[in-house]
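Note that this complex is displayed minus one protein chain, with the remaining chains in position.
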Amino acid sequence: MLRVAIIGASGYTGVELARILCNHPEFELTAATSRQYAGKALSTVFPNLLKKTDLTCENLSIDKLCRRADLFFAAVPHKTAMDLVPQLLKEGKKVVDLSADFRLRDVAVYEEWYQEHSSPDFIGEAVYGLPELYREQIKEARLIANPGCYPTSIVLGLAPLVKNGLIDPTSIIADSKSGTTGAGRAASVGTLFCEVHDGFKAYKVGGTHRHLPEIEQELSVLNQKDITISFTPHLLPIARGILSTCYANLNHDVSEQEIRKLFIEMYNNEPFVRLLPLGSFPATQHVRGSNFCDIGFTIDARAKRIIVVSAIDNIVKGAAGQAIHNMNLMCGIEETAGLEGAPFFP
Amino acid sequence: MLRVAIIGASGYTGVELARILCNHPEFELTAATSRQYAGKALSTVFPNLLKKTDLTCENLSIDKLCRRADLFFAAVPHKTAMDLVPQLLKEGKKVVDLSADFRLRDVAVYEEWYQEHSSPDFIGEAVYGLPELYREQIKEARLIANPGCYPTSIVLGLAPLVKNGLIDPTSIIADSKSGTTGAGRAASVGTLFCEVHDGFKAYKVGGTHRHLPEIEQELSVLNQKDITISFTPHLLPIARGILSTCYANLNHDVSEQEIRKLFIEMYNNEPFVRLLPLGSFPATQHVRGSNFCDIGFTIDARAKRIIVVSAIDNIVKGAAGQAIHNMNLMCGIEETAGLEGAPFFP
Amino acid sequence: MLRVAIIGASGYTGVELARILCNHPEFELTAATSRQYAGKALSTVFPNLLKKTDLTCENLSIDKLCRRADLFFAAVPHKTAMDLVPQLLKEGKKVVDLSADFRLRDVAVYEEWYQEHSSPDFIGEAVYGLPELYREQIKEARLIANPGCYPTSIVLGLAPLVKNGLIDPTSIIADSKSGTTGAGRAASVGTLFCEVHDGFKAYKVGGTHRHLPEIEQELSVLNQKDITISFTPHLLPIARGILSTCYANLNHDVSEQEIRKLFIEMYNNEPFVRLLPLGSFPATQHVRGSNFCDIGFTIDARAKRIIVVSAIDNIVKGAAGQAIHNMNLMCGIEETAGLEGAPFFP
Partner (left out) sequence: MLRVAIIGASGYTGVELARILCNHPEFELTAATSRQYAGKALSTVFPNLLKKTDLTCENLSIDKLCRRADLFFAAVPHKTAMDLVPQLLKEGKKVVDLSADFRLRDVAVYEEWYQEHSSPDFIGEAVYGLPELYREQIKEARLIANPGCYPTSIVLGLAPLVKNGLIDPTSIIADSKSGTTGAGRAASVGTLFCEVHDGFKAYKVGGTHRHLPEIEQELSVLNQKDITISFTPHLLPIARGILSTCYANLNHDVSEQEIRKLFIEMYNNEPFVRLLPLGSFPATQHVRGSNFCDIGFTIDARAKRIIVVSAIDNIVKGAAGQAIHNMNLMCGIEETAGLEGAPFFP
């Protein structure tokens, strides 16, 4: 068994990493850090893990951790990650960083949207951990920048269209809706049950969400030219799930069957992408608890637009599951290991 | 007190009409029909109405009803309404029809999206019951075609922009999300609790929802030229509420302040439209149970688009509340009568 | 119009008081205090109140408030209330205190369950604000101790049985389930959406919830002898509502019809109690947003027990609505004023 540690185990991404790792056939969870809960059993913090792990949360000590694990998931906020990751790399560890700190290849863009970057030298070697786009590089990497949840859903939905030049890149609009796990586990009035339940709202309207540069970066790579899009996130009264409804003008007449071929071409061998039959569209409840990204699309003939709808579980394919997928690839083991479970419905 | 009847009281729109009418200062609910529950107390069908009404559901008999009421709310499905409404008009009654049967002015469009129309002669005199656009005509009408829920949210959000020529009408995209009351109260697997709860999906993707021609009709009137838009409805795991996120390209440079002036100009005296401060956006939970339409907008400067977000309670402003607003106007009484209640939050 | 102030307007009870008072025919809301939001419009804190009130939240200054209001709702936590209320009384104001500070007639019991009481002299004159039991005293009072939400649902459900000696008082078990508004609006991990949603749990199991002495006090008065009960609260993934399922052994054979007569005798003229037909039981969704308490019961003949189920909206009949009902009574106006709205369903 390979020894794995979670740094930052007390958030929703942390507990989901732990949940999956508990049953992983090749990885053994040997350490979990949490400043807030240091000294407490992880299964006291998250009683769902009772009988599944005996680990006690501990304070972060790079030295101690490096003696007990070889693979690291960094599930700490951005800024914290950029200081931490280089230390792990220097110790020869493999790292999947779930923060935003190494996702943006252009340090200036990072600094515009986040803050000053203290470890810019490591950006270059970080591989953007979307296996459907970067599988071969991931296998060779020692540092993975695990994608954001919104970018995962949007980029996977649009990639075949952008790569094949089917759509006008200036016309792309991504209207995304996320479950509340995406807002994290910090106490705040805005994410209290009574504020979110039985309601729905948009937030960060007008191109101000920090996932935007990441989405544009990856679409621009596919487009081989810079793309600017409109992106509006919304908060859903569900725990898990992102559904993105993406709109774009078609460059020329093309049938749904022809487009479908391009999606098949790109995703046919992908274990975690499910292209739905024509006329079917995804629902977050059908990917719940799994690493799948479900995609459906149609042409709005009256308006000459294509509409692509994609759905993921934001803390699995949008965070913990994709991170484990990446680690599987980095370690050369079966890439679906630990991630074979079918989605939970209902 | 004016005597009012609800035809089709057993759906969610019916019970909401009854809820509001129970406390209306000028209207007295004197009859409620329901084929399914004929003979049962309305408060047995809907126990929330216990102690608020003693009415018993009855089968529809135009003759009997016309002796007991002067004002009618028809909350029956389309097709049923088109046969029923003319009979009421011939008896000299005022009617607010909540179905789609008299909303589309072009009978050919109606027949393309619905079915053959049996009472086309009455389409011409029906007034589209959006008081913000047609207040004066409503006051004079004897037949109101009460707007659909999605159209209400979208048309109110876009009206000042379209009317003032600020946006490219070919670029309009309306991404709407509705609570499940919109799907009605008929038993069906698709709207069972376990299918909808903790989930989210798009439906009628690609310009196939029947509210589309209605939206385009009203935007085209404002534009003085035909408009084709993209419209995608989604199903939210909430009971009440529609939130529409609308996107359009701006025709020229314009500031948010200038746009705000146009919204104020159009809605300043409207009792049921609340224009939010710049930087604020609506949430369905803040209009819950009320007749308000909340609107916020911003300019996405990077993408040169305007994004308008509007929220209503789909069974109040999107159905029963707007119907009562219309009836108030038709009867020459205070237009806000019965509708003054503040939204319920949380 | 009588001038009314809310002290502590930023919690869920505060906003509900404001919502109801906005449309009250006799009361005018003239001030609202909130330390946290002082200087902010109340409708900024709670956007549902936009267009319904222009008040700005202010810091608490007894002097200033007393010049601007005559009637006070104290919606502050216990301990804070006991210091504040006497000052208002000394200024000749009428006060409904929604905290626990004046509910327990025995100061020793209060100090056992809460903390030292700084104003014990005022306990004696406080009237327990359950109009169904203390209507006449309430009318004469200047200080009302507004009941807790759990006690309201349990005491109303059991009162006719205890008062008439039908049940063994040592056998009473109250299993109560509350919506999450009951937990308040303070930021905390335990009431985050993702912790509560799609889940259910018991808390304060084993007779440790602070509402217990209050329940026992009122049942003991009805019983004319001390009663000890078992009470278990649970947290429901809903915003509003308490449902209490109460069990007790019958003292002797008695029919459901005979018991029903006792309930009718007690509640027949009560505007806010709805006794359901035999065989019907309440649901929180049928009292949502209203001041009703719905009650149903049955005899479990096999086990020789009676089971009473009662439902209220915890922030209306269990807090703000009952408070306004009490104030109506204190002011000699129509007791249902402002509270006539039918429950909203769905």
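Think of it as A, B and C in the order they're written, each chain with its own count starting at 1.
Just so it is clear, a contact is a pair of C-beta atoms (placed from the backbone, for glycine too) under 8 Å apart; a residue touches a chain by one contact, two chains touch by 3 or more.
From a predicted model like this one, the values you see are computed outputs, not experimental measurements.
Novice: Can you list the shown chains that the omitted chain is in contact with?
Specialist: Contacts of the omitted chain with visible chains: A, B, C.
Novice: Can you tell me which of C:243, C:315 or C:331 touches the chain that was removed from the display?
Specialist: Residue touching the absent chain, from the options given: C:243.
Novice: If I consider the whole complex, including the chain that's not displayed, which of A:6, A:235 or A:276 touches that chain?
Specialist: Here the residue in touch with the unshown chain is A:276.
Novice: Using the touch definition up top, pick the residue from C:1, C:264 or C:303 that touches the left-out chain.
Specialist: Final answer for the missing-chain contact: C:303.
Novice: Of the residues in chain C, which ones touch the absent chain?
Specialist: Considering the whole complex, chain C reaches the absent chain at 170, 173, 175, 177, 194-195, 197-203, 205-207, 228-230, 232, 234, 236-241, 243, 245, 247, 281-286, 288, 296, 298-303, 305, 307, 309, 311, 346.
Novice: Which parts of chain A face the unshown chain closely enough to count as touching?
Specialist: Contact residues on chain A toward the absent chain are 12, 15-16, 18-19, 22-23, 46-52, 181, 197-198, 239-240, 274, 276, 280, 282-283, 285-290, 292, 294, 340-346.
Novice: Tell me which stretches of chain B touch the chain missing from the display.
Specialist: Residues of chain B in touch with the missing chain: 12, 180-181, 185-189, 191-198, 237-239.
Just so we're on the same page, only the chains that are shown with their structure count from here on.
Novice: How short can a path of touching chains from chain A to chain C be, counted in steps?
Specialist: Minimum number of steps from chain A to chain C: 1.
Novice: Call it same or different for chain A and chain B: same when shared residue numbers make up over half of all numbers used at their interface.
Specialist: Chain A and chain B contact each other through largely matching residue numbers.
Novice: Just curious, how far off is chain C from chain A if you go by their C-alpha centres, in Å?
Specialist: The mean C-alpha positions of chain A and chain C differ by 45 Å.
Novice: Using the average of all C-alpha atoms in each chain as its centre, how far is it in Å between chain B and chain C?
Specialist: 36
Novice: Report the inter-centroid distance (CA atoms only) between chain A and chain B in whole Å.
Specialist: Their C-alpha centroids are separated by 38 Å.
Novice: Which positions in chain B are in touch with at least two other chains?
Specialist: Residues 197-198, 239-240, 282-283, 285-286, 288, 346 of chain B touch two or more partner chains.
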